[in-house]
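Only one protein chain is missing from this complex, and each of the others stays in its spot.
Letters A and B mark the chains in the order given here, with residues in each chain numbered from 1 onward.
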Amino acid sequence: MDMNKKTIIVFSGDLDKAMASLIIANGAAAMGNEVTMFFTFWGLNVLRKPDKVKIKKSFLEALFGWMMPRGAGRLGLSKMNFGGMGASMMRTIMKQKNVSDVQELIETAQSLGVKLIACSMSMDVMGIRAEELIDGVEFAGVATYLGEADEANVNLFI
Amino acid sequence: MDMNKKTIIVFSGDLDKAMASLIIANGAAAMGNEVTMFFTFWGLNVLRKPDKVKIKKSFLEALFGWMMPRGAGRLGLSKMNFGGMGASMMRTIMKQKNVSDVQELIETAQSLGVKLIACSMSMDVMGIRAEELIDGVEFAGVATYLGEADEANVNLFI
Partner (left out) sequence: MDMNKKTIIVFSGDLDKAMASLIIANGAAAMGNEVTMFFTFWGLNVLRKPDKVKIKKSFLEALFGWMMPRGAGRLGLSKMNFGGMGASMMRTIMKQKNVSDVQELIETAQSLGVKLIACSMSMDVMGIRAEELIDGVEFAGVATYLGEADEANVNLFI
């Protein structure tokens, strides 16, 4: 086991949980850890590009894609979201306090070498294509996650 | 510490989180791991039999039991459930993509030797009796969980 490895499964697509996962990941990477973030289910929305990508989808895939937030800038809060008002309040406060937003946290993660993996099975189920996700993301399944987790000393599910 | 042991606490009774936990558990078991899933609180609903079991309960116990989903086939989504419509959409998509549903994932887990433990304290609080849960489930408390977690190298709370 490598004392310098951490993995985080990002299942949630909520602004607050995405922030928490990236703050832990970036903190660990800054302290010299090898960090893998595995984005699955709603967590995939954290990695979506903000602009609409033209892709042929089935009706249900298109409906899912349309209902889910496109990228880090549109995520809602897990509590007290009130149709996005809570998330706006949170973003305003974070700007006032000079706390990085999720887009900035993702850029920092990438510059620190945090590995961002999108779960290929969830992408299939949710009808999200590789072209819809930000650059630099890798694609893999549960076996890859388990291989990484076996070598890590901290494994979180968020 | 045994490199081949994993534990997962399934606290959530949501369709999507139940799927995620079982996919990880089954993946780990298929790769030769000893896996223990510890179902607690809402997670107990994942293990409920689909059919009503006649049991004498207090009023509050009966109310809880009536409001909570009976088994894997009735779970809702953690997000965008819209009174079950989201969960139906998800089930339809999964069928289209040939992804196993939760009942099938549980059967696979059992055939792979994944240990399914129902938290006895939660059962007491929520008024769920052993007869209401599917066959092959064991019953234990937090000390058993901690004993297993101490021997595992990946421990998740879902």
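Keep in mind that, in the parts below, a residue touches a chain if its C-beta (ideal position, glycine included) is under 8 Å from a C-beta of that chain, and two chains touch if they have at least 3 such contacts.
On a predicted model such as this, the values are computed, not experimentally measured, just so you know.
Colleague: Please identify which residue in A:M67, A:M80 or A:A130 touches the non-displayed chain.
Modeller: Checking the options A:M67, A:M80 or A:A130, the one contacting the hidden chain is A:M80.
Colleague: Footprint of the hidden chain on subunit B, which residues?
Modeller: 1, 9, 11, 13, 40-42, 58, 60-61, 63-64, 67-68, 121, 124-127, 142-143, 145-146, 149-150, 155-157
Colleague: Which positions on subunit A touch the chain that was left off?
Modeller: These residues touch the chain not displayed: 3, 16-17, 20, 23-24, 27-28, 31, 33, 78-80, 89-90, 92-94, 96-97, 99, 153-158.
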